[in-house]
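Shown next, in structure tokens, is the structure this report addresses.
A single protein chain has been omitted; all remaining protein chains appear in their positions.
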Amino acid sequence: MFSMIKKPAARGIAVSACAALLLSGCGGVVKEDGKKADPAADLPDAEIVSPIAGMECKTDAEPTGDPIVVGGSLSLTGPLAPTATLHKAVGDLVVEWVNDCGGIDGRPLEWKVLDDQGAPATVTSNYERLIGDKVDFVMGPYGGAAALAGAGPVTRAGYAYPTATNGAPDKLIGENHFPSWHIGGGVEDPTKMFAAQAQTFVDAVKSGANPPKSVFYATSKFPTTLSYTASTKPALEDAGAKTVGDVEYDLGTTDFSSIAIRIQNADPDLVYVGGLGADITNLYQAFDAIGYTPKGIYVALPAPAAVQGLGDKADGLLLSSIYENHPPLGDTDVAKYFAKSYSEIAGKEKLFPLVETQAAAGFSAWQILLTGINEAGVDNKAVIDWLNGHDVETLVGTANFDGFNNYGSDFTRVAQIQDGKRVLVWPEDVAGAEIDEKP
Amino acid sequence: MLEVRDLVVNYGEAAALRGVDMTVRSGETVSLIGANGAGKSTLVKALMGMQPVTSGSVLLDGEDISRRQASDRPKLGMAIVPEGRRLFKDMSVKDNLRLGLHDAAARRRGADGLDLAYDLFPILRKRSRQLCGTMSGGEQQMVALGRALVSRPRLLILDEPSLGLAPIVVAQVFEVIEAVVAQDVTVLLAEQNMHRALSLSDRGYVLADGSVVLEGTGTELLQSDRVRTAYLGES
Amino acid sequence: MSVSSMALAQTLLNGALLGCLFGSIALGLSVKWGHLGVADFFHLSLTLLGAYVTYSLVSEQLWDPFLTLVVTVPAFFLIGVGVQWIFLALKAEAFTALLITFALFMVTESAVSMIWSPDLLNLRPMLADSFTTSLRLPEPLPQLAVQPVDLLALVCAVVMVGVSAFALGRTRSGRAVQAMRQDSEIAQTLGVRVVPLTLAVSGLAASTAAVAGMVVALRMPLSPSLPLQWIGAVVVATMLGGLGRPVGALVAAIVVMMIQNAWSLWFPPQWSPAVAFGVLFLFLAGGPAIRFVRESMTARRLA
Partner (left out) sequence: MNARIDRALAGNVGGIVGCAVLAIALVPTLGSDYVVAFGFQFVTWIALALSWSLFSGNSGYASFGHGVFFGVGTYATAAMLRHTDVPFVVVLVVAGVSAAVLAVIVGLAVFSSPRFAGDLFGLITLAMAFIVITVVSNLAFLDGGTGVFVREQAVGSWIGSSTGNLFIVGTLIAAGTALVALAASVSRWGAALRSIRDDEGVAESLGVPTYRYKVLTFAVSAGLAGLAGAPQAIFLGYVEVGAVFTLNIPLLVIMMTILGGITRWWGPLVGAASVVVVRELLLDIGSPELSQIILGAVFVLVIALLPHGISGSLPRSLTRRKAPATEGAHR
């Protein structure tokens, strides 16, 4: 077979190589309209309001007295840094916001964050250190492994442990754990948690005009994505979607060409990508290389910048989400002010400037903690007790802490890129548009 | 042409040369003999700029070159056939010879190019593409001689050219050296094989323990009893 | 899973083209490692830096990507010279140099993340459609497609590797470089000036990172930790190709990526990271094993 293709291929490459060089010679590499549009450009102006329910925003009052110090550990350097930096920005924003509103009970809020370089062992010692330094409260780190590594010291010291991104909800932390990103919440059996989130996804695709009959799964070897796929696959099969391919790939894979060719060969109705970060960009790169366009595609945990970077190609892409910046969730005063100030701080830090899952989860975790403090005072035990007995209004919805590991409600949602915008399409009560499935 | 004055070379705290004086006149062939470890190689290296000099001077045509870099030697008209040949083993015969003409001054002098070496050793022409590492010791020595000669040096330094070679090859090598000597090249020959060396030299120096212990014409030294004792390092 | 021969051809083609990109990164590493004795991991960081600088110049100044080379190539030449000068000044041994390049590797990752943010940057949306749309190969293989950027990678790799191979094997300075590596002392007595030559080689090797970096910027989304993902493929290509052999490095990179892609097509892709290293192990272990078998057989015959 080699001898069969060798010569023509070589000639073809030579021809195309000349074409490529010609292209570059004509200066046709960069688009003439140049700079990309700022996705946050058309955000409406917003007035400052209190970030949490039950608190008044006193813009004229300077906070005084000892600060309430919240400690946290984030992987600000290393491979996890892109998202962790976002959570740092959210924390900085919240602190400024609260202090602009006169602080909590008149006391200023302070946030002390240490870098753990993505090493769980360092997360543990960072929290020990923060607790040793007598911070008043702690905020959870970024990522499932880090959240579990931090849980030890935090729980032992009796601190409330709000987390934004615990990707391993079935691993028990305890009654002091207050997650804002509720994955498959509401069940008491930890082994069913991911099944609950999978059901949401299945319901979403079933709501479309053409539910997929065949699905190809490509999953990154990453705990959360593996759990997602493991639960989604049987749920989709029960819903009548045949599995036409199932591969796993190494975390950090950048070359997806073989997987793309497998997908092309199977040509499924839906490509389920249990991927994160830039996986989707690299997969599309591989699709481009072979000139394939998937019929439908879903991706679990993509970096917003990666989706944004796909441009027009992303239209119709489904992704897991808990929040997108549009009504009804994005219509509150708090959401508007958060969206506006977040786009400013993110622009400064060169991060994706729109609020989506990560920033929303980060902010909601702060809302949970601040509500607890506001209602129960500067005392971890009181805060834990209060939160366990009450619901909290957050950006992403009403959080309660009744289920296993305090995942009381389910915030799994499905978003879609429609006309270049991110919009929730499921469940209906938070959706901003209907799911759009091309015939 | 070459004058060495009170040359001292120390390796750390150990003295390798303890004040050597030596003269090589233009057109002469001079032998440097002595036992293993007497300092011959150190002296040769110091002359070629491969070994920093502690004190003293090396004059070439009256100019002190002892602090000039090794890479200036081709410009000064000096070339070496090093001990153990030290060819570039992963390169072909041709490329090794070409390196003899690396320096611009060397190329000006060696206008014949590689033909000089090929005419001297016809077998090298046939093997010009062979990698030097795969050749026999004798063939390698030819390449080493060729590499030094293509630049038509004014002063050729040979360091132990017979070391590690079979007797029959040694004879061949010395034939070539005699041919070189017959031309008007100035030759400094460091050798343990004193009989062969002295018999083709105008003069000789005997080194022992880092100092010159004897000097004289080739025949004088060959007949001297003291050479033997000095050579054996018993003085 | 049954795979059509076209799918195989396509995956091999993609692997080969990606191999070209890794080959152009491996080129600089191979030259520095083979001829200067420095296993320079900083070269990977330089490639990343080249990609980021290209990104900035293209996305903010709207430069043509090829125009950026006017800035990056000379700048990287100077960086290469500077780093090598440090090694010379320190009289660094191979291992010390390796450690220093690792320290620089770490520093660059942090510096890039500080300057450009750790978030993903993607030049692709800014590229003209004609440059991002894949091309079909002409008859009789219209089923096979290639991307213009991959062809660019191919052209860059072939040009850089070709020029390097020619310069090393066929020019006076190239022979001097080879000679210097094998016996620096004797090379000097032949008039080879080691210091300027070493600095120049290091500078030129670093310049290739500027070109490879440009291709990277056009080819994939950028993040500061990208070099860590290249280490495997690049190091394996460098070692398989034979240290200091530009053509070897390119060929090895192409072969390894083709094998890895073919593997991912037939077998579980999650094992593919081990494939490149498996190939390397087989290659390294193969030599001694064959020799051992041959020797023991000879020994038995003699006994």
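Note that the chains take the letters A, B and C in the order they are written out, and that residue 1 is the start of every chain.
We take it that a residue touches a chain if its C-beta (ideal position, glycine included) is under 8 Å from a C-beta of that chain, and two chains touch if they have at least 3 such contacts.
Keep in mind it's a predicted model, so treat the numbers as computed, not measured.
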Partners of the unshown chain among those that are drawn: A, C
Sole residue of C:125, C:138, C:169 or C:278 that reaches the chain not shown, by the stated touch rule: C:278
Residue in contact with the excluded chain [from A:203, A:250 or A:349]: A:250
Sole contact to the chain not displayed, among C:99, C:159, C:195 or C:293: C:99
Residue in contact with the excluded chain [from A:131, A:195 or A:382]: A:131
Missing-chain contacts mapped onto subunit C: 33, 39, 86, 90, 92, 94-96, 98-100, 102-104, 106-107, 109-111, 113-114, 228, 231-232, 235-236, 239, 268, 270-271, 273-274, 277-278, 280-281, 284-285, 287-288, 292
Interface residues of subunit A (partner: the chain not displayed): 76-79, 114-115, 117-122, 124-126, 128-129, 131-133, 144-145, 148-149, 151-153, 156-157, 168, 171-172, 221-223, 226-227, 248, 250-251
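What we mean here is this: only the chains that are shown with their structure count from here on.
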Common touching chains of subunit C and subunit B: none
Most centrally placed chain - per-chain CA mean versus overall CA mean: C
Most distant chain from subunit C by Cα centroid: B
Rounded Å distance, subunit B centre to subunit C centre (Cα mean): 43
For subunit A paired with subunit C, centre-to-centre distance based on mean C-alpha positions, whole Å: 34
Interchain centroid distance [CA atoms averaged], subunit A/subunit B, Å: 75
Sites on subunit C at which at least two other chains make contact: none
Subunit C - residues contacting subunit A, complex: 1, 3-5, 7-11, 13-15, 17-18, 58-60, 62-66, 109-110, 113, 116-122, 124-141, 144-148, 150-152, 154-155, 218-221, 223-226, 228-229, 257, 260-265, 268-270, 272-273
Parts of subunit C lying in touch with subunit B, wherever the complex brings them together: 172, 175-176, 178-179, 182-183, 185-194
Residue numbers on subunit B that touch subunit C, as the complex places them: 48-50, 69-75, 78-80, 82, 86, 88-91, 95, 98-100, 102-106, 147
